[in-house]
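Some notes on the structure that comes next.
For this view, one protein chain was removed and the others were kept in their places.
For chain A:
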Amino acid sequence: MLSHIPQAALDADPNVQLAKDIIGNCVHCGVCLSRCPTYAVKHEENDSPRGRIFLMKDMYEKGGVPDAKTVEHLDRCLTCLACEAICPSGVEYSKLIAHGREYVEEHYKRPLFQRAVRELLVRLIPNARLFRLAIFGGRMGRPFRGLFSGTMRAMLDMVPTTPLPAPSPVDRPQTFLPEPEGGKAVKPRKRVALLNGCVQTVLDTAINEATIRLLRRHGVEVVVAAGSGCCGAPAEHMGDEAQALPLVKANIDAWLREADGPNGLDAIVINTSGCGTSIKAYGHALRLDPAWADKAARVSAMARDITEFLVEIGLQKPTTPTGLRVVYHSACSMQHGQRIVNQPKDLLREAGFTVLDVPEGYLCCGSAGTYNLLQPDIANELKARKLKNIRSVHAQIAASGNIGCMTQLAGEAGLPFVHTVELLDWATGGPEPAAIKGQKLAAE
């Protein structure tokens, strides 16, 4: 699509030039509409990828302060990237919307409440200690949630009602050697860094524990690198580059210190697909910074989802026969962001599970990072649709590779919701996942 962005704007900002090139690849065919969750809910061009591309084109052409309606529609995008995955012309929507959001944050002054909420989320989420505190605060406010609406209500609704697990010892910086065999130490087949994440270390410590057990059992040495932490995605989703970049750089430093150390690093393993998508894009995010471009690209090239990595090294034969019917919910960041479609399902099948797909599996569940807090109406509609689709296949367990979706769906799915690695760990000799233990599963 031809755009008429003023030359001065193109010269001033290479990201605007990039936006122009990406817009130029769009032929306005409309195929993206078929996969867009907000279009499925709203049926309106402005709430579709093609419409947003048009809105961004206008935003750059006009320059200056974007209008409120444009911001509203860009805000409603879940960044699920289903559009990018289906686009026949290869339009890189992820980059376009990321820079579009940065432009909005730079030029548009949000109403006070919106600003405060965003600021709060950007600061809370990456910091496990603050996040924990916020949940305690939220617990106190929860009984009064009926008095609130919109984002405040959504935040209070999200506060877990069950006790939080205690911080896990595995989430402290350290190195885990492969599991010894017959009492003898094993020479590591591979050495990987594990991103233990921010929210995950607070909400569900079992995921990292299972991942480490699983990797050690496969002869892999696992490092939780000192200085690594939140991947920066929560801030980046809100277009807040200033908050995101220090986190990104801290991770790059932490991992490259390991990679360039005496023992080296074969991969950076991620068990939260939302974070994986973001880390794989570090190279792009820092491409214009000469001091960081190469380092960031190295980190992105080493990033692997845990299922990608397991397929590479090969899964051990299952030792615990489960034979359970698992409905696999593919997170958007997994199937669209990273285009990892078959690996998790293949691994689950190899581990002895019967794997079922979710109908309309391409549609986002509405979680999308902080989206369920910022856009609760659309998020709830998508959540209800996803839950209905999950229930429709009559599985015994649901599995997913992203904590965000699990938090969004687990409470109301009507069946235990676990992380893919917990099932793989269980089947290859680990303990039965806590979410399943003692539960009465649906009959065969």
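We adopt the following convention: a contact is a pair of C-beta atoms (placed from the backbone, for glycine too) under 8 Å apart; a residue touches a chain by one contact, two chains touch by 3 or more; residues count from 1.
Following the convention adopted for this analysis, contacts and distances are computed from a predicted model.
The chain not displayed here is annotated in its UniProt record as "FAD-binding protein", chosen from "Dihydroorotase", "Multisubunit sodium/proton antiporter, MrpF subunit", "FAD-binding protein" or "Septum site-determining protein MinD". Only one of the listed residues, A:D13, A:E45, A:D253 or A:D346, touches the absent chain: A:E45. When the whole complex is considered, the residue among A:P88, A:P262, A:G314 or A:G438 that touches the unshown chain is A:P88. Only one of the listed residues, A:I22, A:L55, A:V104 or A:M238, touches the absent chain: A:L55. Where chain A meets the chain that is not shown, the touching residues are 1-2, 24-25, 27-31, 33-34, 43-46, 50-51, 54-55, 58, 67, 69-70, 73, 86, 88-90.
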